[in-house]
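Okay, so here's the structure we're looking at.
A single protein chain has been omitted from the complex, and every remaining protein chain is retained in its original position.
Then we have subunit A:
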Amino acid sequence: MRETNEISSVQIRGLIVSTVIGVGILSLPNKMAIAIGNDGWIPIILGGIFSIINVFIINKIFQIYPNKDFFEIGREALGKWVFNFFIFIFFIYNMAVMASLSRNLAELVKAFLLETTPPEVLIITFILATTYIARSEIQIIGRLGYHIYPIIIVSIIILIIFSLPSIDYTNALPVFQFDISKLPKAVLDSYFSFVGFEILLFAIPFAEDRNNNSKIVRTSISAIIIVTIIYLVVFFLTLSQYGLHSLQRQAFPTISLIKEIDLPGFFIENLDGVAMAIWTLVIFATMAPTYYSAGKILSNLFAVREHGFFIIPMIPIIYIFSLIPQNVLQIETILGTTINYLGIISVVILPTLIYLIGLFKVRRRADE
C-alpha cells in the first residue's frame, strides 16, 4: 500500500493549537491573577513571544539539517550518549505531562460530571481510550489535531458571544499597575501554558512542505498567535466577569465563567457539563501527540522501528505517575513543578543546544 505519511501545513497549525490548548486554558487566568494581577495580559503576550522564538528555533534545526528526523539530528549534533540522556529526560517529561493531564481531567470530571466515580477509573479509562490513536503514525495525529481545532475555535467563539452580555469591563482596569519583579515568574507560568508545540520536532520531518521551510515557520507561528489570542480572550473575559480578587480564588475560572452563561429558552441549562465533555476531547488532543512522542522516544532509545510496541507498556507508568499527587493542589505542586523543570530542559535547552551546535558546524564548514 502506498503510505502517504505526510502532514499538511493546515494540519500542523491545527495540531499545534489543539496540542497546546489543554489544562492551561482553564487555569491560566487564575495563575496570572495570582502572579501579577490585572496585567496578566503582559506575561501572556510575552509567553507567546517566547514560544514563537522557541518554535522558530525548532524550525531552524530542520533547516540546518535537511531531510533528517529529530533523532538523527540530535545524534549528529550532540553525540549518542548526551542525546540519549536528553531524550530520556524528554521521555520522563512526556510521562509527567500525560500523568498531569489525565489526573487533572479525572479531578475535573469528578467535580463536574461524575461525583461518585473514583478518579482511578476515570484515569485508566482515559489512558486506554488514548492508546488506540497513540499507536498510529504522525499523519493520523495530524488529522486528529485538525479535527479538534475547529471544535476549539467554535467553542471559544460561543463562549465569547454568550458571556459578553454579563461581563463588566471596568473589572479589567486599572492596567500597568504591576510589580516588575513579579514579571519573570509570571512569564514562566504563562510560558508553560504554551508548551506542547514540541510535537513540531516529530511533525516537521513529515511535513508536506518540508522543503519550503518558511511556510512551516509561518503556519506554526500563526498557530502560536492563535493560541495567544485565545488565552488573552479567556483571561480578559474571566477578569472582567469576576474581578481580580474573585479570580485569584478560583482554580478554574473558565469553567465558572461557562457556568454563568444562561441560555434562556434553550434545551440545555447548565453548560458546564457540556463544556467538560468538549474539554475531554481537547485534553485528548493534547494527550495523543504527547503519548505518540513518548512512544517515538522509547522506540528510538531501544532502536526499534515500530513505536506502537511501547504504547501499551506505558499505561501502568502513566497511571502510577498520575496517582502520586494526593489531591488537586498537589497536581500543581508535584507534577506541575516536575513538568516545569523537565520541560525547560527538553523543550527549551535541547532544541537551542542542537541549534547552536548546528549553527557552529555550519559556520565552520563555511570557513573551511
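The working rule: a contact is a pair of C-beta atoms (placed from the backbone, for glycine too) under 8 Å apart; a residue touches a chain by one contact, two chains touch by 3 or more; residues count from 1.
Everything that follows uses one rule, which is that contacts and distances are computed from a predicted model.
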Hidden chain of the complex, named as in its UniProt record, picked from "Putative monovalent cation/H+ antiporter subunit B", "Spore germination protein", "FAD-dependent oxidoreductase" or "SRPBCC family protein": "Spore germination protein"
Listed residues A:34, A:49, A:64 or A:140, member touching the removed chain: A:140
Contacting the left-out chain in the complete assembly, out of A:82, A:274 or A:329: A:274
Options A:113, A:188, A:315 or A:353, residue touching the unrepresented chain: A:113
Residue touching the undisplayed chain, where the options are A:122, A:237, A:318 or A:339: A:122
Options A:132, A:169 or A:302, residue touching the unrepresented chain: A:132
Contact footprint on subunit A, counting only the chain that is left out: 1-4, 8, 10-11, 14, 109, 113-114, 117, 121-122, 125-126, 129-130, 132-133, 136, 139-140, 142-147, 266-270, 273-274, 276-277, 280-281, 284
